[in-house]
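What follows is a single structure, and I will ask about it in a moment.
With one protein chain withheld, the remaining protein chains of the complex are depicted in position.
As written, the chains take the letters A, B and C, and residue 1 is the first residue of each chain.
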Amino acid sequence: MAELCLVEAVRLALERAMADDDRVLVLGEDVGRLGGVFRATEGLHARFGPDRVLDLPLSESIFCGVGVGLAAQGFRPVVEYQFMGFLYAGLEQLASHAARLRNRTRGRLTCPMVVRAPYGGGVHAPELHSESYEAILAHIPGLRVVIPSSPRRAYGLLLAAIADPDPVVFLEPKRIYRSVTEEVVDDGRPLPLDRCETIRAGDDLTLVSWGASLQETLVAADELAGDGIEAEVIDVATIKPLDTATILASVERTGRCVIVHEAPRTAGMGAEIAAQLADLGVTSLLAPVQRVTGYDTIPPLLRLEHLYLPDVGRILAAARRVREFA
Amino acid sequence: MAELCLVEAVRLALERAMADDDRVLVLGEDVGRLGGVFRATEGLHARFGPDRVLDLPLSESIFCGVGVGLAAQGFRPVVEYQFMGFLYAGLEQLASHAARLRNRTRGRLTCPMVVRAPYGGGVHAPELHSESYEAILAHIPGLRVVIPSSPRRAYGLLLAAIADPDPVVFLEPKRIYRSVTEEVVDDGRPLPLDRCETIRAGDDLTLVSWGASLQETLVAADELAGDGIEAEVIDVATIKPLDTATILASVERTGRCVIVHEAPRTAGMGAEIAAQLADLGVTSLLAPVQRVTGYDTIPPLLRLEHLYLPDVGRILAAARRVREFA
Amino acid sequence: MTSGTPWGTEVARFDVKRYGCLDADGTARGPLPDFAHDRDRLTALYRAMLLTRVFDEKAVALQRTGRLGTFPSSLGQEAVAVGLGAAMRPDDILVPSFREQGAQFWRGVRPLDLLLYWGGDEQGSNFGGPVEDFPICVPVGTQAAHAAGVALALQLRGEQRAVVCVVGDGATSRGDVNAAMNFAGVRRLPVVFVANNNQWAISVRRTAQTAAETLAQKAVAAGIGGEQVDGNDVIAVVARVEAALERARSGTGPTLLEALTYRLADHTTADDASRYRADGELSAQWRLDPVARLRAHLISAIGWQSDDEQRLLSECRDAIDAAAETYLAATPPEPTEMFDYLHATLPEPVRHQLDDLLANVARNERGHHDG
Partner (left out) sequence: MTSGTPWGTEVARFDVKRYGCLDADGTARGPLPDFAHDRDRLTALYRAMLLTRVFDEKAVALQRTGRLGTFPSSLGQEAVAVGLGAAMRPDDILVPSFREQGAQFWRGVRPLDLLLYWGGDEQGSNFGGPVEDFPICVPVGTQAAHAAGVALALQLRGEQRAVVCVVGDGATSRGDVNAAMNFAGVRRLPVVFVANNNQWAISVRRTAQTAAETLAQKAVAAGIGGEQVDGNDVIAVVARVEAALERARSGTGPTLLEALTYRLADHTTADDASRYRADGELSAQWRLDPVARLRAHLISAIGWQSDDEQRLLSECRDAIDAAAETYLAATPPEPTEMFDYLHATLPEPVRHQLDDLLANVARNERGHHDG
């Protein structure tokens, strides 16, 4: 049992999956000898060789398409996009083919593929290295979308994603790739792909978040606790399918909810969650659901980036608004 | 003054814009001599010639990029994607460049480009000819998203989109390209790009929709009127920026709301609207907002397509649910 | 002051060859490949081309009478599809575009399957026979990446099999097609790309797609072999695809084979080609009709008689009529099918939507508000 950081847990899950199942392949840019620009595939090339860990030519538009071909043939490709900002070029293949192959052929061909990408801002990287558009992926029928927010969840969810018989997009919050560590047992045990995780219990308020923003959300919860307000904190983790039941049960109890995500506000996953709460929870809501999100602007370069991402102050302000709502 | 159908109104607006401003260019597949597969550009090639109406090689990934170059140089490109299903390949350029050029250069270069695409299902076409992912576009900061639902709105909104100094995605509900006609005055007058249109007044219930689904929504409103229930019907028209004020004012009055769209449910624009109603309208809502949408499945081929798209029955059932909510 | 320019040396050189066996009137230009001396083989090729033509006619007729969706005829291009289908081994894998019915039939996809497909039932892509073959691909050119992926799978498993991927002339402008060929080149994948150059992409002429003199030379960018073949000459198509497949299987690398043919039909039943193409062009191209050419060759080479022709034609018509009847009598898909294949197991949250569908179906059956 070792203390691992999130990216190490990703690496461990990849290594475990590759060791257990030689249909698992890793493909992407710089995933080979370099081990990925974030080292998520470090050592895999050395251990499994160039026929299982493939550096692809720089052509994102075909990565997922190559994956579709491999997957249809029974392989389990894990395709890395170096940054989510460069996954736009892969959306055509994801939406038009990966997500549809099973349905199109009535199950004759299937697409057990995982698409991994580091996502989100806050690492002082250049432009287009901070995208966070999980909602776009969640809107596409036939895809599962997963975002781990801790090393253990990264390990278990990635194993589950690789084992899943259908395409899964696995987004890794790179801001906390190395900052969050915990003990991870390499037991090969997957986590369910359709469950939110309640990571802090509380009765006064529900805070819903995922990815790196969960860190600020937890800090906010601590601050609120200092004021005697006990917040329940839910890590959504599986963006799609969305475990509405867990969120709903919490909000029915607390009556108040703040959703935190760093993606832009309009048509983000926060909207979907808030809408479901409104659909189902109108009778129990004591205050309008608040969304603390990235703004509907272009994420600024690094000088202003910290003001774009939800911070503890904004979360607290929203929490106070829902608390004080008469 | 002539009775025009929707696609004729599109054509008229294009012709008018091209005649009034020779910076306006039309680019796409088959937009030239053929006049577009739906005839939206019919006659433009003959009138304005091959230097203003350009058939591009079949390479959707660069259409918007070419448009960015033209727009940065002061042209006003109107780029047609033959079907929205093939716009996935254009998303990288739209999201990474078109939407960002002004911000990236602090206004030095700008992108007054319009991207047109027929969208939506119900025309018995092959696979991937029925996409409806306006929510994906609306999630991308820096884009405007417009969907006309009548010939007059098509004419005025398209003129406004072309005149707008920033990129606009203009989605045309092809199911009603020819079925809806009305008189359109060719007066060159744009419509505002940030206003919903209330197309039927009523106090008992608000029905919110856009695009082709508005037709079923209006039929449902008529049926409800037969039962003595007066529904207000709002055509959202400008998906982004969203005219929340108009929708909210209506729902504050009626207390009940059904949103109808043919895109998949999860993270669709219905979620955004419902979330905003929940954000702001918790005090006035008498029933949970209902969403009648395409399902979170792959849109079926034509044999089952009619059961995928929201129909009058589903809208009425939802309307009854919000009416009868205690 | 002397003036000069930088000193240049040639560092690479390429050429593109065009291959053919039969002249337009069916005469052999020289010694034919072995298989072309086999009467059964020749008549099988002819039958497959005729069957395809009869199928296309029937499908267009069904569409015109509202009993089929939009349909792309392969009229005039039968030799490309049949030729490549015939060149493949059964365990090779076809990754088609949407106009290769001739190849699909050869490989065991039934006319019924394709009628179901174009009639709007996904079951049409759940064909038996070549179960590893890809289904028809609608987004132009996107199948090239799949072909590379499938070929990579075959290579990784060390199998002696290869992939044939078909793209149109229009599709060769798609960046991902170029990228897929490039990737295939890097790994010397066992794949043959056939560019089915029918001279048109809907209303856009081949010459408006690219300034390249040939499509075959797109191979040069990918560092793979490229050549042209007369696509109205089924014997040449079979021979060149076979040779390319041989290279693919033996690890010599991929090939881009440009098959020169012509789309004698409208783009699809939704198109009216007279809006953009001159009658004269069409009638000139009819003189190169691949079916007539092979028939002429059969007459001179194996003494094909008009009896033989009639027998074969009615055999094809019967087969296609029977398929059409079965198609028209087929039970429509169950509404719930739209949820059955979304994922291996339906996620809980989507179950509500299935319920909603069922409630709506029930409502519709009670006769209310049929949208």
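In the analysis below, a contact is a pair of C-beta atoms (placed from the backbone, for glycine too) under 8 Å apart; a residue touches a chain by one contact, two chains touch by 3 or more.
Because the structure is predicted, anything quoted here is derived from the model rather than measured.
Within the set C:V186, C:L313 or C:L358, the residue that contacts the chain not displayed is C:V186. Residue C:V220 is the one among C:A61, C:V220 or C:L346 that touches the chain missing from this view.
Note on the undisplayed chain: of the listed residues C:N196, C:T210 or C:T255, the one touching it is C:T210. Screening B:T41, B:Q93 or B:S150 for touch with the missing chain picks out B:Q93. Residue-level contact of subunit B with the missing chain is found at 25, 51, 56-57, 59, 61-62, 64-75, 77, 92-93, 96-97, 102-110, 141-142, 144, 164-166, 194, 241-245.
Considering the complete assembly, subunit C touches the hidden chain via residues 1-21, 29-34, 37, 173-179, 182-183, 185-186, 188, 208-214, 216-224, 227-230, 233, 235-236, 239-240, 243, 253.
Subunit A meets the missing chain through residues 29-30, 32-35, 37, 55, 57-62, 85-86, 89, 124-129, 216, 223, 265, 295-298, 300-314, 316-317.
As a convention for this text, only the chains that are shown with their structure count from here on.
The greatest centre-to-centre gap from subunit C, using C-alpha centroids, is found for A. With centres taken as mean C-alpha coordinates, the chain found closest to the middle of all protein C-alpha atoms is B.
With each centre defined as the average position of its C-alpha atoms, the distance from subunit A to subunit C rounds to 40 Å.
Our note on geometry: subunit A versus subunit B, Cα centroid distance of 30 Å, whole angstroms.
Between the Cα centres of subunit B and subunit C there is a gap of 35 Å. Multi-chain contact residues of subunit C, defined as those touching 2 or more other chains: 122, 138-139, 175-176, 337-338, 341-342, 349-350.
Multi-chain contact residues of subunit A, defined as those touching 2 or more other chains: 61, 92, 96, 103-104, 141-142, 242.
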